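Heads up, one of the protein chains got dropped from this complex, but the rest are sitting where they should.
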Amino acid sequence: MTATAPRRTGAPIYEGTRIPSPIPTVLKTSRELEATGDILTINFGPNHPSTHGVLRLVVDLYGEDVTGLAAVIGYLHTGFEKNMEQKTWWKGIPYAPRIDYVSFQNNEYVFVGAVEKLLDIEVPPKAIWMRTALAELNRIHSHLVWLGTSALELGAISMFWYAFRERETILDLFELVTGYRMHTRYFQVGGLAEDIPRGFYPEARKFCEWMPKAIDDYETLLTRNKIWLERTEGLGLLSRDDAIALGQSGPVLRASGVDWDLRKTEPYLAYHQVDFRVPVMQTGDVYARYLVHMAEMRESVRIVEQCLDRLEHMEGEPWIADDRKVVLPPREELHTSMESLIHHFKIVTEGFRVPEGEVYFAIESPRGELGCYICSDGGPKPWRVKFRAPSFVALEATATCMHEALIADMIAIVGSLDTVMGEVDR
Amino acid sequence: MALDKPLKDHGLKSERLLWPSKASKFEDEVNDLEQKVGLTTLAKAVAWAQTNSMWPDTFGLACCAIEMMSIVSSRYDIARFGMEPFRGSPRQADLLIVSGRVSHKMAAPLRQIYDQMLEPKWVIAMGACASSGGMFNNYAIVQSVDKIVPVDIYVPGCPPRPEQLIEGIVRLHEAVRAGVPPAYEIRSVAS
Partner (left out) sequence: MNEFDDVPGLIEIVEKHAETTIVVEPASVIEAATWLRDEAGFNFLSDITAVDYLGWGEKGVSGYIGTAAGRDLNTPMTQGYQVVPLAKPQRFAINYHLLSISERPRRVRLQTWLADGQPVQTVIPVWPTADWHEREAFDLMGITFTDHPNLERILLDDDWDGHPLRKDYPLGGEPVRFSGEK
């Protein structure tokens, strides 16, 4: 079996299924090749500059062809879910963003949103719009980190600096609003932690004006670049049916021709009130995933602008729900109202209680469908929290995408699946 | 050349050794110290060379790795310290910035990477998780990376801002220039 050269543009996504069997996530070298004695088994990672974190790939090579592949994960297993069972609902919020540490606001939102779904609490519109704006800024941030690191791994080293330049601007915006760059714990059950400071809107507008030009820069560098095309076109093919069978979502699914975005099909936050397009490509290769990411960045900028348009008229509105059983009362009230004092005491010492039940809440994180399953026993602490991580599932598709690939392609393919090991291992 | 007492017991009062200016009190103290401790000019030159091109190894694990990547970016440019080539191979690296939480499964590769580095080598434990286990006091995370490798500098934060990490790096450089030996010479791993 010799390697076929990567196909150029116009190649159709394949017929049938390429999911290996019997194990769907492991490519196994065929018997004939093993018998030749020329198979070299190497180990990629967990400490590797190009595996996007602590991923270990055990790869069988026949020359430069990858004939066998198995992913070993768990090097970043943190025991989030067990830890969150020991903390109250409020104290569990800082754990959530550290799972997918690149799109942290989305993680915070999925946890907070699931609790709000169980509590059946109504979030004020200002908080909804601000959460949308922050989630989209986070989407741009995540795509920038993806772009910078994936391009770096394929040799387009300058992209890293360009992408991180914009990333710093976004982190400045987060710092302006929340006080911290990453892992902001700004999303609280019922709304936002604090009011939106003045000065956020002009800065965010400046960013929104600048960002499309920056994306133009990136596209100038990469999109029609011959080397980039050679290294990404026709690789890592994933057909529509295989992608759905393998549980792929997000840009990987949309690059394979499936028009599926939870922001459109199951709208949450303010997505049904903003106007944006969902980019879908038909070729299912690494290049298509790149194009989807770039187009999504542009759409996210448009969404942020629309959110800012609405938010600028919401000066003075409440940013968190008024429910004193869940949300701390404003400090001024503590001086005058006995009930507020009691509520404050109960919420701080014991924690607010979430009614018994189980709920699964899913959002469209930059990587795909991020879901949070919560089971509550009616008490102040969760009984079970489970995060459905899109990167965990994306790595399951590595074996299918690596059908007849070279070792150099492996870096491109694993990069294009946009995995973050924190969320894979939780 | 190893110090037998902490620097302050030698009479060194001020802590920071930034770009020394003419006729600074600190310079006098350092000169005094040199005479007492016996730092030679060659050692100073070697330390100067070591600190000015201390190449880190790519050991980004979790969230802190993203902030570590941002010190390479143009705003917090670590190239001005000579540290922008993050070597993929530990054999070519001097500094191991353990950025992120270390699970028990990762402890063995961490020690292996550390062992593969050549002396002199330094370790910065970046972030709360590497310094002490952070918010994850549980079955899965090693409670401080100094149980596995001897650590020179602990940088707190969750994740530390890039400026905090650079402060940690600068302090490491100062310590090296002041003659403090790498951690493996003065202590072993914690129990």
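Labels A and B are assigned to the chains in the order they are written; within every chain, residues are numbered from 1.
Heads up, the rule we're going with is that a contact is a pair of C-beta atoms (placed from the backbone, for glycine too) under 8 Å apart; a residue touches a chain by one contact, two chains touch by 3 or more.
None of these values were measured; they are calculated from a predicted model.
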Omitted chain - touching chains that are shown: A, B
Omitted-chain contact residue, chosen from A:L27, A:L144, A:C208 or A:V258: A:V258
Residue among A:T29, A:T67, A:N83 or A:T419 that touches the chain left out of view: A:N83
Sole residue of A:E122, A:E230 or A:E339 that reaches the chain not shown, by the stated touch rule: A:E122
Hidden-chain contact residue, picked from the options B:K105, B:K121, B:R161 or B:R177: B:K105
Omitted-chain contact residue, chosen from A:V58, A:V359 or A:A408: A:V359
Residues in chain B touching the chain absent from view: 104-105, 133, 136-141, 143
Contact set of chain A toward the excluded chain (per top definition): 19, 22-26, 73-74, 77, 79, 81-83, 86, 117-122, 244-247, 258, 260, 265-266, 321, 323, 325-326, 353, 355-360, 362, 369, 371, 373, 375, 377-379, 383-384, 386, 388, 392-393, 395-396, 425-426
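The definition used in the following text is that only the chains that are shown with their structure count from here on.
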Centre-to-centre distance between chain B and chain A (centres being mean Cα positions), rounded to whole Å: 32
Residue ranges of chain A touching chain B (in the complex, touch as defined): 46-49, 53-54, 74-80, 82-83, 94-95, 98, 101-102, 104, 145, 148-149, 160-161, 164-165, 167-168, 171, 181-183, 421-422, 425
Residue ranges of chain B in contact with chain A within the complex: 57-63, 65-67, 69-70, 72-75, 86, 88, 90, 100-101, 103, 105-106, 109, 113, 135-141, 158-159, 161
